[in-house]
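Take a look at the structure set out below.
One chain of protein is taken out of this complex; the other chains stay put.
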Amino acid sequence: MTDREIPRIVSARWDLADGHTLERYRETGGYAALEKAVTTMTPAQVHEEVKAASLLGRGGAGFPAGVKWGFTPPGVFPRYLVVNGDESEPGTYKDRIIMERDPHLLIEGVLLACYAIGAAQAFLYVRGEMALAQERLAQALNDAYAAGLIGRNILGSDFSVDVVLHWGAGAYIVGEETALIESLEGLRGMPRLKPPFFPAAKGLYMQPTVVNNVETLSNLPWIVANGGAAFADLGAESSKGTRLFAVSGHVRNPGVFEVEFGTTTFRDVIFGERYADGIRDGNRLKAFIPGGASAPWFYEEHLDLPLEAGAVGAAGSMLGSGAIVVMDETTDAVKAAWRIVRFFARESCGKCTPCREGTAWLEKILRRILDGHGRPADVDKLLDICDNISPSITFPPKQTTICPLGPSAVSPIASAIMRFRDEFYAYCGGGEITVPVNGKAYLSTPPTVGANP
Amino acid sequence: MARFTDENVAIAEEIIARYPRKRSALIPLLHLAQEQDGYVTEEAMEHIAELVGITPAEVLGTASFYEMFKREPVGEYLVNVCTNISCMLLGGEELLHHLENRLGIKAGETTPDGKFTLEDVECIAACTEAPCLQVNYRYFYRVTPERADQLVEDLRAGKLSHEVPRHGVLSRVRQVLPENRAGVAPPDRNVEPAWLARNETATEGDT
Partner (left out) sequence: MTDTSAPPTVTITVDGKTIEAAKGELLIAAAERHGIYIPRFCYHSRMRPVGMCRMCLVQVDTGRGPALQPSCMLECTDGMVVTTDDPVTKKAQEGVLEFLLINHPLDCPVCDKGGECPLQDQTLAYGPGESRFVEEKRHFEKPIPVSDLVLLDRERCILCDRCTRFAKEVAGDAFIHFMERGSTTEVNTFPDHPFASYFSGNTVQICPVGALTAVPYRFKARPWDLEEVESTCTSCSVGCRVVVQSSRNRVLRYMGVDSDAVNWGWMCDKGRFDFEAINSDDRLGDPLVRDEGLTLKTTTWNDALRRAATAIRQGLERSGPEGFAVIGGARLTNESQYAWVKLTKGLIGSDNMDAQLGDGLPAEAVLGLPRATIDDACRPGGTVLLLGPDLKEELPVLYLRLRHAVVNDGVKVVEMASTATSLTDGLAAASLRYRPGHALSVVRALLAGDADDEVGGVTPEAIRAAAGVLGDGPLTVVVGRANLAESPRSIAAAAAAIHHTRPGVRFLSALRRANVHGALELGLSPGLLPGRVTLDAGRDWYGQHWPTLPEAKGLDTTGILRAAADGKVDTLVLLGADPLADHPDRELAERGLGGARVVIAVDQFLTESVKQADVVLPAAGYAEVEGTTTNLEGRVSTVGRKVTPPGTAQPDWVVAAELAARLGLDLGLESTDRIAAEIERVAPAFAGLTWDVLSRPAGHDGVVVGLPRVHTDGEEAAEAGEGDEARDEAAGDGEAGAEGATAQEPVVERAETAAESAEGASPEKQPTGVLPPETGVPVPVWTVIEPPSPDAYSLRLVVARKLYDRGTLVRSSPSLAELAEPATLRLNPQDFERLGVAAGDDVRITSPRGNVTVPTVPDAGVPKGIALVHANLAGGRANVLIDGQSPVTDVRIELP
């Protein structure tokens, strides 16, 4: 961990009681970037700054925002901007804080993005269960309209755009960008197949659409104000800027932390005093989820990996949505796996057979095992069912499904079985241990400690 | 009860007008129906079908996909206890069981007096504040059994009505699209936004 003071790019106003008001936002430098862009920069220049910043998407996939914006086909209008505020991945908690405590930051980011890509309308899709975020955003939008910051001829310029607040109604899958678009069209939130439906080319109403995460867009005011280069000065080679991580579970000081991206390590955020401050009750670490419920688990030996997409990927997992869930030695691995699988089984949209039927089946078997009716053969059966959802159980996953939700249910099971197979057998009444499915290890980088006792 | 009141029809029409296609207003209208009646009635769905020009089956197809739309009456207070991973690790399951005992119902049920409906829900994005729950989608963090008991009492006594509106009411602030709105961008009208022309002017200026 570097000790240098890093700017708080997206969390600057979190400590202010009135950081969500337009007044306080403006007093603390808010909407200056918008004014700068609209009065002194061309849309292309704003886009250039974002490219120079190498801002990676914070929604999970980590795709560079500037590159994504460039995929909108030239000459095809209208274009739309859709803000993904559906934050629902277990362990993930960061977008909601931004929306509740600094809604204008997000709105300013939205306006900058619309300006840069030429979006004629923006839709702010907030998770349905987040009533306070909806209230704060609605108020912020109303105030910003009244101040001439949104709407027709923003700040007296030729830039005009509406931002429509929209919210969901309880469906995790709607966080997937094409499902989000379907939902925004009033449909069931079922993902579209990519290709051919890459939103940048064929998105909302089959028009070019940029979908960005709340945190991603909230970086834009700082980038425009300070320049893309200043942003790129922070962080590591492949992961620039700062990033929010929510550290939850068995830690002394759970919280959402803005840390320098790419240089900070898992050990820093989990054990560092400034951050989560170590495992509670002096217990030992058993495992941790590095990037939300869909990510394969990490263990002790991964603590010194930097929070950097490449390194984490090479080690067989992902940073995903910036959700670190820490499990200490008291954790029941079978139960933890079941909890996560139940989530995916409940949240499957039902479109793809392997996901719809497979996740539900996995959940039933795990529940049966937890209820004491497991059989030793169930363990390999679980893995084979996993293999039918995500062939050869590798990471990043191969899919027999349209979107990665189905394979996401495979991560916790494969993680738990590979590392804690004995716990499964303990539930199942012991028995012979057979080889993992297809004879392949789960992680693309084999764990350094043997999986079986 | 049931179809939209005249006042809500006016709101519904205003909501519909925000979107390039009517059907996009479907989820907001279902929320409006739930706000009106506490749950989504069949009559409301039929009314929504008329307003956006689709069949009632299509409305129900969408409504039934999303968990928040209740198609049967629920308690005045919907208590959603998170039992997903972060909360599970810190006692979410125990909290749920405690509330089950306290309220005398199982998760998924409503107390006979119609006050509370208890649900066992997935992650509600407050993982660092585990174990947590929502009442009518208002958060309560780090809820110990004692705090849960207090909460139930306070709710019963109506002490929290300023914080927790009745079920169905989500945002108490409605977005208004004022005079200076830019207007919808219909998908079938291919016009380049005015300000993008600045790019060309700039390039010309450069050369």
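Here the chain labels run A and B in written order, and each chain numbers its own residues starting at 1.
One rule holds in what follows: a contact is a pair of C-beta atoms (placed from the backbone, for glycine too) under 8 Å apart; a residue touches a chain by one contact, two chains touch by 3 or more.
Note that this is a predicted model, so its numbers are computed, not measured.
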| item | value |
| --- | --- |
| Residue, one of A:47, A:188 or A:286, that touches the chain absent here | A:188 |
| Hidden-chain contact residue, picked from the options A:176, A:328 or A:347 | A:347 |
| Residue of B:12, B:27 or B:60 touching the missing chain in the full complex | B:60 |
| From B:42, B:149 or B:200, residue that would touch the chain that is not displayed | B:42 |
| Where the unshown chain meets chain B, residue by residue | 42, 45-46, 54-61, 64-66 |
| Residues of chain A in contact with the chain not shown | 171, 188, 193, 196, 345-354, 356-361, 364-365, 368, 381, 387-389, 391, 398-402 |
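Simple rule for what comes next: only the chains that are shown with their structure count from here on.
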| item | value |
| --- | --- |
| Chain A and chain B: spacing of chain centres that average the CA atoms, whole Å | 21 |
| Chain A to chain B touching residues, read off their complex | 42-45, 75-78, 80, 87-93, 95-96, 115, 118-121, 127-132, 134-135, 138-139, 141-142, 145-146, 148, 151-153, 157-162, 164-172, 183-189, 204-207, 246-250, 254-256, 289, 293, 323, 325, 327, 331, 335-336, 339-340, 343, 346-347, 349 |
| Residues of chain B defined as touching chain A within the complex | 18-21, 23-28, 30-31, 52, 54, 61-62, 65-69, 80, 83-86, 88-90, 122-130, 134, 136-139, 170-178, 180-187, 189-199, 201-202 |
